[in-house]
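Missing here is one protein chain; the remaining ones are kept as they sit in the complex.
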Amino acid sequence: MPPRLRVTDLRTHYFGFGGTRVVKAVDGVSFTLEAGETIGLVGESGCGKTTTCYSLVRLLPPGARILSGRIELEGEDLLTKSQAELREIRGRRIATILQDPMASLDPLFSIYDQVAEPAYYHRALRGQTLRRRVLELLTAVRIPSPERRMRDFPHQMSGGMRQRIVGAIAQAGGPQVIIADEPTTNLDVTIQLQYLNLLKELQRASGVALIFVTHNLGIVAKMCDKVAVMYAGKIVEMQSVRGLFYDPRHPYTRALLDSMPKLGTKEPLYAIPGQPPDLSALPPGCSFQPRCPHAMDRCRHQEPEEQPVGNGAIAKCWLSVPEVARE
Amino acid sequence: MATIPVRATPFDGIFRVARRSYRVVADVPSIPLLIVSILTFVAIFAPVLAPHGKLDPVKPTPAQCQAKFGMANCPYIDNVPPFWLSGGTFDTPLGTDFLGRDMLSRLMYGARISLVVALTGTLFAGALGTLLGVMAGYMGKWWDQIIMRVTDAWLTLPSLVFAILLSSVRGPGLWNVVLILALVFWSRYSRAVRGEVLALRERDFVRLAEINGVGKFTIMFRHLVPNVMNTVMVLFSLQVGVAVIIEASLSFLGVGVPPPEPSWGLMMAQERESLMEGRWWLAVFPGIGITMLVLSANMLGDWLRVRLDPQLRNR
Amino acid sequence: MRRYILVRALYSLVTLWLLVTIIFGMVRLTGDPIQMKGEVGADPVYLEEIKKRWGLDKALHQQYASFIGKLLQGDFGHSFEKSLSVRDIYFERLPNSLKLGLAAFVISIVLGVPLGMLSALRVNTWWDNVGKMIALVGLSMPGFFVGMVLIIIFGIELGWLPVLGKGGSALVWGSPSTWLTFWFRDWLHLIMPAFALGWYFSGAMLRITRSGMLDVLGSDYIKLVRLKGVPERMVVAKHALKNSMIPVLTFAGLNLLIMVNVAVVIEVIFNWPGVGQLLYDGLSNRDFPMVQGVVLMSGLMIVMLNFTIDVLYGYVDPRIRLSR
Partner (left out) sequence: MITRFLAAIAGLTLVAATCTDVAAQSPSRAPILSGPLAKLDIKDAQIQTAKGKPQGTLTIAQHFGLDPGWLDPLEHGYAITQMTYDYLVHDAMIKPMPQGEFTYSLAEQAEMTADFLKAAFRLRPGLKFHDGQPLTTADVKWTYENFKGFYSKLFRDKLEHIQVVDDRTIIFHFKQPFLEFMDLYNGGVSGIGWIVPRHYYEKVGRDGFKAHPIGAGPYKFVSQQAGVQMVFEAWGEYWRRTPATKTIVVKGISQLAARVAGLETGELDLAFGMTGKLLPRVMQDKNLRWVPNYTSVWYLMFPGYNEPDSPFHDKRVRQAVSLAINRQFLARQESQGIGKVWGNWISPENRDAVKGDGTELPLPEFNPEKAKQMLAQTKFPNGFDFEWYVPFVPYLDMGERVVTDLRAVGIRGKLQAVEGPAFRAKIGQGRKGYPGNRTIVQNIDPRPGGAQAPISVYAVCGSPASFVCEPPIEELWAKHQTSRNPEERDRLIKAIQKVLIEEYYMVPMYWNPFVHVVGPRVLPEGKGFERYWDTLHAPYPWPWEVWEVKADK
């Protein structure tokens, strides 16, 4: 049986200024995801996480093109599908939760309208059935007195409540994969936790696969089964959560972990030196080499290959190549 | 932890600068730039370039007089059509007006008036509006209330009505039009600049300057004014086109630049009656002049707006 | 919310009061209207009497006080030049301007909005460039130039359309039979001025529609609607359109007011007996009450529209309410 979602060598680039400027936002990304599994996509802003997500549902801004790769949802390649077929997949089989709950609901339509849409278009529910379905979804995301609240408009609700509604919308089509793009960044810490628990619960109930995009490693630890660390459009390390925290293999992962504030210590916070690279003018060799404390000559000339580093984990670093590391 | 310096040769820097500036230049829309340059060139060198004077009729030959009026001596030949129509000559390529003056020369001098009036008027408006906007935004409190209420009231008056009203206070005249444009348009700047300043006021460099006891006026002129210049420049470039139209409209209504100066709007107004006689060129050429100038000013303004406002890059 | 409305209302009142004061002062700087009556050989006694009747013999602050007092009772005074009450003359002319303004408004929307939407939906394509160009040309051609070109082509060369005035039909408040018929008569007279007036605004409408639409299309909620798998045409027709129409309609409302109240140049060119011409006449005759009346009416309408918009926005989006 094919995995729920398999992404192979995905490349999405932006072409600006009449094609004179190419931004390699996603550059050879591969991963697989099974039912009920959660993968975390981690990295600094601008490293290609969000573009990866939008590439999956093929909703990219003008100027962006998917150059190569395969995206297989239960064995069907999404890249060969027409936009009409894709529309059937969006919301029905792959749902999305966006970052900013304040902005992701249409201010001019009622909650009911917005939650009902996926069920309306994908399940052809109408009238009372549709209404029951919406009530069910709102109850599932713990909206108090849903009967009344579903007639409300977004501006009448708090941020946490809105994000739960977005969660309900994601559930509405009964999806196989949910992409959550930093869903808690704009929420208060207490509400964050509630929301994450809610998501977990929903996942447990429906067995949906979850792609969780974040730059918060704490959330990764709580939510994910495995983690893909992205840097400059590439996955530089992919590991189980446990492996990542206890045995990070890529210097960038290590730097990320170091920059996490630690409880109970008074060590000064560590910041990764240098700037994230300009994706239109990448340095030669390894993209991370200008900022890497272990950079070698080779790093500056030759890009490292993906290396298996045990336990199904992979890393993209010369240090992970035994012969090179020995040199 | 050591910082790792980005290694770069000096040439890299030069190349980067060169590449960037090339991008900027290559990106400027070339057609409007060309039009504006030509018009500016023509305006500056009108006395050299114009084949005839702007106020004096073209001296006719006795033969021409005989042909047109049946007399040996006449002061001028009026309403000569452009050279491609029958009766036209290359001496006056775009024909002559009702007083036998060369259209081409008058159009050239007209570019001068339009540019001078629009640019200086907008400049004064920009200076006044920026000053008041910075004051309102930075001084806050009563200053803000008073300046912004006046700005609101000012904005309520449609610009052309306001301009006509002012022109009947001041009477016609080129510099009066400049003054009118300044008085009408300052409010557009003060509104935008104030908003910008409200945001800048909270920024670190302003706070730091305040903590260090830098005076209010120094903060306004050293720190705030340079930082709102982007906004002001964008507004300026978009306002120039409007100013050209307002000048032309005022002159058209007879309350702008007085005759016999060849303002484009005035030329159109004076030849309005010639339209009925089929001498369309007399009114259409100045109209094309205005449209070209405003169009290219607007295009450059748009481009500048996109350039200076990264959010709009892809628009 | 109530506090917000109160503050907004107060601001509007202050704006209006400032407007009234600015106009009052400025109009009085334009010159002495008595001299306008004082043609060559005028009887000084007669001029004195007119001065007294017009209240110009009083000190400026007294004039101001009585002006404000009358204004509060809805009385704009009597026109110096046209002898009758400003209010009556204004409302007699208003239907003409309204007819022209509405026609131009319809033209500007019919031309501007669909093209703007097309431009936004096909952003950075050939369509978009054409749309942007049309908008720019629209904004760059002065109305009087468009008007004159139209007159040459359709009025004189082809002789299809009448070139002057509004035709014989008029809306007379006293005879209800004209209240309706007025709007549907003399359409030929309307075509050219309405087009010349609407042309400029259609360029502006195109731009605002395009940028409003782009703002909405780039917003997260449209992204989410798309991610829900809603058909593209429904995304545009339902969500994007409804949202992008708010700024467009706001702007269009403002444009309508401007077209109705101050289409001075177009009304002068086409000899259209509307409010704009009234204003122009008033200014050249130093007819203080007339100018004050017309400008204040347009100011009042604009301030009221702005107030309504502010309040509505405040309802729709609480953030606006807090930020002001």
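Note that the chains are named A, B and C in the order they appear, and that numbering of residues resets to 1 at the start of each chain.
Everything below uses one rule, namely that contacts are C-beta pairs under 8 Å (C-beta built on N, C-alpha and C of every residue); 3 or more make two chains touch, one makes a residue touch a chain.
None of these values were measured; they are calculated from a predicted model.
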| item | value |
| --- | --- |
| Missing chain: touched chains present in the view | B, C |
| Candidate in contact with the missing chain, chosen from C:Leu10, C:Leu29, C:Ile68 or C:Leu84 | C:Leu84 |
| Residue ranges of chain B at the interface with the undisplayed chain | 55-57, 69, 74-75, 78, 98-99, 168, 171-172, 254-255, 258-261, 270, 272-277 |
| Interface with the unshown chain - residue positions in chain C | 31-32, 35-46, 49, 78-79, 81-85, 88-89, 92-93, 155, 162-165, 170, 172, 268, 271, 273, 277-278, 281, 283-286 |
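Basically, only the chains that are shown with their structure count from here on.
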| item | value |
| --- | --- |
| Leading chain pair when contacts are tallied as C-beta pairs | B-C |
| Separation of mean Cα positions, chain C and chain B [Å, integer] | 24 |
| Multi-partner residues of chain C (at least 2 other chains) | 123-124 |
| Contacts with two or more other chains, residues of chain A listed in rising order | 61-63 |
| Sites on chain C touched by chain A in the complex | 123-124, 218-232, 239, 242-243, 316-318 |
| Chain B residues within the chain C interface of the complex | 149-150, 152-154, 156-158, 160-161, 164-166, 168-169, 241, 245, 248-249, 252-253, 265, 268, 272, 275-276, 278, 280, 283-284, 287, 290-291, 294-295, 298-299, 302, 314-315 |
| Of all residues in chain A, those that touch chain C in their complex | 57, 59, 61-63, 83, 87-92, 95-96, 98-100, 103-109, 117-118, 121-122, 155, 166, 169, 172-173 |
